[in-house]
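Before we start, here is the structure in question, set down as structure tokens.
Every protein chain except one is present and positioned as in the full complex.
Every chain is named by a letter (A, B and C) in the order it is written, and numbering of its residues begins at 1.
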Amino acid sequence: MTTVTMGKALNLALHDSLERDDRVLIFGEDVGKLGGVFRVTDGLQDEFGQRRVFDTPLAEATIAAAALGLAMKGFRPVAEMQFDAFSYPSFQQVTSNIAKYHTRTLGAVNMQLVIRIPYGGNIGAIEQHSESPETYYAHTAGLKVVTPATPADAYAMLCAAIADPDPVIFLEPKARYWMRQDVDLPMAPAELHRARVAREGADATIVAYGPTVQTALAAAETAQGEGISLEVIDLRSLSPLDMDTIAASVRKTKRAVVVHEAPVFMGMGAEIAARLMHDLFDVLAAPVERVGNATVPYPPSRVEKLFLPDADRILEAVDRTREY
Amino acid sequence: MTTVTMGKALNLALHDSLERDDRVLIFGEDVGKLGGVFRVTDGLQDEFGQRRVFDTPLAEATIAAAALGLAMKGFRPVAEMQFDAFSYPSFQQVTSNIAKYHTRTLGAVNMQLVIRIPYGGNIGAIEQHSESPETYYAHTAGLKVVTPATPADAYAMLCAAIADPDPVIFLEPKARYWMRQDVDLPMAPAELHRARVAREGADATIVAYGPTVQTALAAAETAQGEGISLEVIDLRSLSPLDMDTIAASVRKTKRAVVVHEAPVFMGMGAEIAARLMHDLFDVLAAPVERVGNATVPYPPSRVEKLFLPDADRILEAVDRTREY
Amino acid sequence: MADAIGTRAGRETERQHSLAAMLDENGVLTAEAERAAGVSNEQLRELYRMMVICRRLDQEGLNLQRQGELGLWGPYAGHEAAQVGAALAMAPTDWIFPYYRDFAMAVCRGIDPGGILGVFRGLAHGSWNPYEHRFAPFIIPVGTQIPHAVGFAMGCALDNEETSVLVGFGEGATSTGDWHEAMNFASVFHAPVVFLCENNQWAISVPMRQQVGGRIADRAAGYGFPGVRVDGTDVLSVYTIVREAANRARRGEGPALIEALSYRMQPHTTSDDPTRYRTDADVEPWRQRDPITRCAERLRARDAYDDDLARAATEEGDERAAAMRRAVTSAPVPHPGVVFDLVYANPPEALLREKAEFVAALETEGDA
Partner (left out) sequence: MADAIGTRAGRETERQHSLAAMLDENGVLTAEAERAAGVSNEQLRELYRMMVICRRLDQEGLNLQRQGELGLWGPYAGHEAAQVGAALAMAPTDWIFPYYRDFAMAVCRGIDPGGILGVFRGLAHGSWNPYEHRFAPFIIPVGTQIPHAVGFAMGCALDNEETSVLVGFGEGATSTGDWHEAMNFASVFHAPVVFLCENNQWAISVPMRQQVGGRIADRAAGYGFPGVRVDGTDVLSVYTIVREAANRARRGEGPALIEALSYRMQPHTTSDDPTRYRTDADVEPWRQRDPITRCAERLRARDAYDDDLARAATEEGDERAAAMRRAVTSAPVPHPGVVFDLVYANPPEALLREKAEFVAALETEGDA
């Protein structure tokens, strides 16, 4: 048992994957000597050399495209996009090629690659460093989109993503890089698309993922003090969604709140709410509530907290479902 | 009263806008001599000259970025992306700059520009020519996203989009370019974000937009023969949504089906269904149904019809809401 | 290649000249370079033969489209020398990353043309196994295959293979950001790539001068590797210069850019109407530079041309065209369920369920 931060857990997952499989490569901007702006690749170039861990020119489209070419050559590239908004230059390569190459080659070529993207806000950053781009990727068929909420999952899911033969968009909740947890490493790779009941409860279900899981748990803790028992689901996988696990919870609690940092409009909450209200139309005691950003560009950092989901906003939404 | 196709209506809207406002510019790939691969810009370069209607190099990111720069200089650029999937190279420029420039300049600079994108399938095309990218744009705060379903709206909405001081993603349902309608031109510009009741009915509401409005109307016609009265809403605006108009209809019919070509997963239907079931939780007699593509890359054209919404699939969804 | 991918030890100035010096001011192989290259009469006859066959297949593609058997056809007439010359110049162990118009390259790589036409018939989004032919799929989003080739070539270098990678694209593609990023990556990682620009002077209706600032071949120098403009209607020149560029790359001497100047003799695709933007007089000079005629002249000059060669090639072209027609017109429409099967190597349960529902719904409709 050791205590690791999420950043360190990701670092160890990369390390162990490099060690386990000599086809694994890591590249991106500043992942070499610097070890990444968040130090997630710290020490890896030193240990595995510049042929397996290397910096690239500043060109995200070609970082993604090179991952495609290297995957085709039988490598297992793990490419880093430095921040959420800086994955957008690769959008065409990801959407039109990476997501479609397996289809286009009638299954002959696997896109066994991972694109790691630190995402989300709440770190007091300047513009373009706090976006939540999951809708863009989740809506793109042919990708798998996952995001861990804990150090243990960060490790197990990243190992699983690297071992998976399909292209995985691996969203890392950057505000949680410093979150700590006691873990027994190495762990077995996770099942990639299985949601997790992060806390059991009876009165309502909070569906969260990535950075908002901890927020949801804090809200549940507060609620507990008020005699309200909240179940918290950590989605882990955004595409596909594990609707079975979510629905099982909501079948029990009859109330649900979906929480994310992305704007509510066309966010993951839309899909989850639509599915829940469709599939559990007669079960639900109240409409599914959604908590997320307003329909605005990510706000300046001095006011960001007012736009981000916090325990209060989550509990207000819970109240709305309970008082319905 | 003249009969025009949607393609011609768009052409006339561009023509009249060029004539009305000498700051309007039209550019993109093949919009000049060729008049666009769909002939939407036919004859405009001849009439208005190469300084106002011009071809660009093959570079969509910079087509969008040049539109930004020209808008800042006080022009009203109308840029064309040749096909849906070929708008993806401009994704960073649209998402990180065009959608955010007004904010970034504290309101000093207007992004009065239009990006025209022919979209949707059902034309027997090869890969990348049949995509429905509306989710990507609609989720991006700072843009306005609209799509006409008729020649009259095509004219009135494009004029309105060009006159609007904000960036408008103008999605043109390419399978409907050849659809005809009698119209009285010129018409007044439309109110950009107001949905339209395309057909009145009592038993269920079909919410459609762009290419699926005609399909929905055909379904309603068939249903009529079976004694079922369907109301059809033509959204026109995807961001923002005119929830008032949709909700007013569903309040009456108590049943709704949302129809689009994009995959159901994280499609516009998710947002609409989530909103309807939230806002009309006690009104709805059945869960909102969604009809759209499966969670697959757009299929090869010989099988595309099986994946596209057609009257049968819409009516089956209506049946599900009626038999619930 | 001790530390990083690729080395850039031997910088390129003199080697640049080794490619450039092979060509005269018209981009045609100099007599001296021709001698040094030692392309045999047999090889030149083979180039001729493949060009004749490929032209015939192009014609058949056009016919099939006009007869409604294909949704679309993108004719490559005018590109035969560039495509056949380049494809045959690459070693069988080399890889080719084509663009959508590189049909003749695919044929040279032994890919079944009837199968390819399935893509233009709308049966599937691809037809061949890239690993079998060392030939990547056709890519439609312009320019995006260029960095794929660079990534793949980086992998070849990492594996210490003596493999070079050819990537084909039009002059329109050089306007894309992806082209530039790929050129720069290739230089920085010293990747064994041959960039082949098939400059046919048109991107649909946009002529070269509205597309390209400066001269494409000149741009390579800015990336620190050689670039040449070759006469793209002379198959011997294309073949020889691409072979040399591929040899260089295979020897670890880094990338090169070859701009093969030719002309698009036909519409962009069957959906296009070139009368709107060019005249027959624009095209006419290029009819005089027909790649097949020019190759025949070269053969005659070597006394290596005979009517049998032409006759046999024509016959083989007819036969292959007929076989292609048979193959594509008799190809079954795949079951739509296949669309689901091809998305992932390891499909998630949710998609398997979606497929099951989709297929069940289809069958219900079929029954009804």
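The rule is simple: a contact is a pair of C-beta atoms (placed from the backbone, for glycine too) under 8 Å apart; a residue touches a chain by one contact, two chains touch by 3 or more.
Worth saying up front: this structure is predicted, and the values here are computed from it rather than measured.
Within the full complex, the chain left out of the display contacts the shown chains A, B, C. The residue from C:M22, C:L64 or C:V212 that touches the chain not shown here is C:V212. Only one of the listed residues, B:M6, B:V37 or B:L70, touches the absent chain: B:L70.
The omitted chain makes contact with chain B at the following residues, 25, 49-51, 54, 56-57, 59, 61-62, 65-70, 72-75, 89, 92-93, 96-97, 100-110, 112, 141-142, 144, 164-166, 192-193, 240-243. By the touch rule set out above, chain A reaches the unshown chain at residues 29-30, 32-35, 37, 55, 57-59, 61-62, 85-86, 88-89, 124-129, 294-297, 299-304, 306-307, 312, 316.
The set of chain C residues touching the chain not shown comprises 174-181, 183-188, 210-216, 218-225.
Please note the rule applied: only the chains that are shown with their structure count from here on.
Distance between Cα centroids is largest for the pairing of chain B with C.
In terms of C-beta pairs in contact, A-C outnumbers the other of A-C and B-C. Rounded to a whole number, the gap between the C-alpha centres of chain A and chain B is 31 angstrom. If each chain is reduced to the centroid of its CA atoms, chain B and chain C end up 36 Å from each other. For chain B, the set of residues that touch two or more other chains comprises 61, 85, 88-89, 127-128, 294-297. Residue positions of chain C touching 2 or more other chains, listed in rising order: 124-125, 141, 177-178, 339, 343, 350-351.
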